[in-house]
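Reading through the structure tokens given below for one structure.
A single protein chain has been omitted; all remaining protein chains appear in their positions.
Order of writing sets the chain letters: A, B and C. Residues in each chain are counted from 1.
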Amino acid sequence: MALSTGTTLVYLFAAALFIFGIRLLRSPQTARAGNLVAAVGMFVAFVVTFFEFPAEALTLVLIAVVVGLGSAVGGVIAVRVPMTSMPQFVAAFNGVGGGAAALIGFSEFYEIQLAGGDENLVILLFIFFSILVGGLSFAGSVIAFVKLEELAFGGSVTFPGQKVVNAGLLVLVIALVVTVLAGGPAPVLFAAVLLALALLLGVLLVIPIGGADMPIVISLLNAFTGVAAAASGMALGNTVLIIAGALVGASGTILTYLMSNALGRPLSKILFGAVAAAGTGAAAGDGEEKPVTSGGADDVAATLAYDADSVIFIPGYGLAVAQAQGAIADLMRTLEAQGKDVKFAIHPVAGRMPGHMNVLLAEADVPAEKLFDLEDINDQFAETDAVVIVGANDVVNPTAREEGDNPIAGMPILNADHAKRVVIVKRSLSPGFAGIDNPLFYDQDKTMMLFSDAKQGLEGVTQSVKNQG
Amino acid sequence: MALSTGTTLVYLFAAALFIFGIRLLRSPQTARAGNLVAAVGMFVAFVVTFFEFPAEALTLVLIAVVVGLGSAVGGVIAVRVPMTSMPQFVAAFNGVGGGAAALIGFSEFYEIQLAGGDENLVILLFIFFSILVGGLSFAGSVIAFVKLEELAFGGSVTFPGQKVVNAGLLVLVIALVVTVLAGGPAPVLFAAVLLALALLLGVLLVIPIGGADMPIVISLLNAFTGVAAAASGMALGNTVLIIAGALVGASGTILTYLMSNALGRPLSKILFGAVAAAGTGAAAGDGEEKPVTSGGADDVAATLAYDADSVIFIPGYGLAVAQAQGAIADLMRTLEAQGKDVKFAIHPVAGRMPGHMNVLLAEADVPAEKLFDLEDINDQFAETDAVVIVGANDVVNPTAREEGDNPIAGMPILNADHAKRVVIVKRSLSPGFAGIDNPLFYDQDKTMMLFSDAKQGLEGVTQSVKNQG
Amino acid sequence: MAAEILSQLVVLVLAIALGFELISRVPTLLHTPLMSATNAIHGIVVVGALVIVLTAEDTLTKVLGLVAVFFGAVNVVGGFIVTNRMLEMFRGGSRRKRG
Partner (left out) sequence: MAAEILSQLVVLVLAIALGFELISRVPTLLHTPLMSATNAIHGIVVVGALVIVLTAEDTLTKVLGLVAVFFGAVNVVGGFIVTNRMLEMFRGGSRRKRG
């Protein structure tokens, strides 16, 4: 399927736009333009394909309908989904892409069989590769979506012998591929079985992984889909698929690595840790009631107004859920009006996606120079009068400093516990994403819990500070 | 000329080694390994070519002789050349590469004409491109070499109407190419003329450029040769030439840009500045004798031993010429033994190549943490008791701060003149690379000149400090 | 045919190397948008799916191809819009107030 000169050049242009778009995405100022540039590349590549392969009207109508439907579904979801559910929808979009790659591989294989089954070995290998990796990515993404939407499979689902099953499946896959390549019987059936096995593998790979590691897994599956796209491009002899797929495959791999570093979770631990330790799973709380010091908005306001000259805010996922970014910015301005020094400490994985807190606080017009990274602020807690933790939990959990099996062991945390006073605004004593209890809650001398929705709680405190001030 | 599968794969492997080699070259720790990896790639690509195109024994012998000769010439020069003459020999090696690309283009064109002259237009364009750019790079590099070795064409050589001549040549080149492509007469003759014009253009382009800008020009010509190599690869249908040439063309362009930024000289000013200002050329000194304060080793030693608790050394090209890196390290240790705080200020373009001073001082075991970049140290001069400038001139010349036509206008300089005392070790009052006088010499209250070879001068000072201490 | 695959292989290798270089040191802040944008880019499978549909000899392939086109379209459109929404917020977020 050698392409015409015009199409090849347009595909090359589209590929160049992807490259340029990704370049622009590396800096916050130009990132939106980069996304747009890549989208234009996609559009160009899509349109020129129709000129390369003319088709009768019916097919065109069918395509128009299907593309319209797909765009509508994708578009509506993308516009509607709340910011806090982004990860699962990125997973969903990734999954359908992987599914498409698998279907392309399967269809291509089917057509080759119809035409007599005579094909270059390398091409066949790439076809199997796109079926396998695409299918795996599809199923894995579905499971990731289900987990993150909390529809099922909460926590780490493991069963005895999982390792053996996975290894067995892999051997089966290889045996299948070899059989077909060696000219064995019923190749189409075998390809279908291969697809089914790929789906199963995807499920088994993702199901044992706990929610806290999901973003990394999604990033990995994203790279997988890129690889599958590149493989299907090799099979079809289509340059733009090869280039775009390879770009995503490689950059996705690096990105996964960078993200797992930022979260302090090596990839091998994420993928195989849970299976290896099947059964040990961290306890989500021991049922025993432990005493805490809790207060109302007025108590918190008093602490801030009279006992504290310097205050550090630590926002977390709960701030996003409660949409309390405006409320926290108001409190900041109120305290600053009283001459206090207010800073924000941003943990790299606070919230549910990297940059989550930066995005939210930018939205509320908190100046960027008030936001401090973990490394920059962690030494300052000891000299800080009061810390206000809003809807954050794991990122200040001292348990992370302990060696051992707990899910956040080794993750760098914000040293909130080094400050003189700690105020924690959340609705209950329930744990955060990692599902483990937080000893900071029970430090009755230092910590005051304000049990409230983040937004209401902060608004109450602001009001009370103003009244007292 | 489609290549065999084996050769293509080996070429791809070689290209991958080039890519990987350049990656390794980006960090000082791995740079040598990177160079080696790239050299292995080169070897592999070279060897496999013999398998792809079998030839009779005589040809092979001829090739062996020529390769042996070339390697011997290149190798001996490379081993013998003193560090201070590196730039001109890099220029020389670059020039022969460009020449080779031009010859490849010409030969390929000649063969095509012999075979009937029937060739794809795009191929012909790439052939002309390699002749043109390769020839230009060859001639330009020769001029750069001659200038840097101070054989001829010192300073900026300009003549009236240079711009018009250059433009005329370009038009001529385009006319020639169009004639040949349109099937005009005597194509081989035309190609030869094209080569001649390319050489002339190369000469005219480089001859007006002053010595101070030569390294940037060499870097630019380096990128040109890369481009020419890629073009000849396109003409020959040879992947490894295409990839390696394009890598060098693109990375060379970026490198040229980075270097011209580091030197504070925008590329357009370098290339066309001298021609535009033909005739204004900076005066190398006005002949008038101005008084200076000069002293001997003992005077300098006294200043350092009694008047200075903090000392900053500023090394320059003269340190390299005098091979005084050991002597300056000794003086550093002697002063430190007396409890003084000693630092080195490294100007980004001190010496004759970027990193020149770092390399020299590393050789003399000066700890890297004692070396400070311009931005990091420039504010500290005002609180420094004494500055010792050794064989440096342009990089401390306050004339750079003045607006106007002088060759270093706008270059950031080290604020040596802000220190309380300045000692300058050089052999005379003669100017540095840029050929302009330095007002700092004549600040009789602050500056003491130690007229001496850098090595002898520093050794004298060290001895004297020890005696006095 | 073999020559064609070979040159595709060269393209593949170069694109992989380029992909690695492109994402070397990005700020943590941009990890999620980048993931989301590359997620949209692999929606390029929609073009492959299109090729399948446009060149299909068999009804089954055509139907599977159409399903793949649908999947691809969801991926592309959803991916780019979600990425854009994320990135919109970096500018101070005056445009859209949903978090």
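Operating definition for what follows: a contact is a pair of C-beta atoms (placed from the backbone, for glycine too) under 8 Å apart; a residue touches a chain by one contact, two chains touch by 3 or more.
Bear in mind that the values here come from a model prediction, so they are computed numbers and not experimental data.
Taking every chain of the complex into account, the omitted one touches A, B, C. Residue C:Ala17 is the one among C:Ala17, C:Leu34 or C:Leu87 that touches the chain missing from this view. Interface note for the absent chain: among B:Ser219, B:Thr334 or B:Ser464, the touching residue is B:Ser219.
Shown as candidates are B:Ile104, B:Ile143, B:Val180 or B:Ala198; the residue that touches the absent chain is B:Ile104.
Note that of B:Ile243, B:Leu271 or B:Val342, the residue touching the chain absent from this view is B:Ile243.
Although one chain is not shown, part of chain B still touches it, namely residues 1-2, 15, 18-19, 21-23, 25-28, 31-32, 34-36, 38-39, 42, 45-46, 49-50, 53-55, 59, 62-63, 66-67, 69-71, 73-75, 77-79, 81-84, 86-87, 89-90, 92-94, 96-97, 99-101, 103-104, 106-108, 110-111, 114-115, 120, 122-123, 215, 218-219, 222, 225-226, 228-230, 232-234, 236-255, 258-259, 262, 320, 323, 325, 348, 353-356, 358-360, 362-365.
Mapped onto chain C, the footprint of the missing chain covers residues 3-4, 7-8, 10-11, 14-15, 17-18, 21-22, 24. Interface residues of chain A facing the missing partner chain: 2, 5, 8-9, 12, 15-16, 19, 239, 243.
The definition used in the following text is that only the chains that are shown with their structure count from here on.
Each chain gets a centre from the mean of its Cα atoms; for chain A and chain B, those two points are 47 Å apart. Centre to centre, using the average C-alpha position, chain B and chain C are separated by 42 Å.
Inter-chain spacing, taken between the CA centroids of chain A and chain C, is 16 Å. Counting partner chains per residue, chain B shows two or more touched chains at no residue at all.
The set of chain C residues touching two or more other chains comprises 2, 9, 17.
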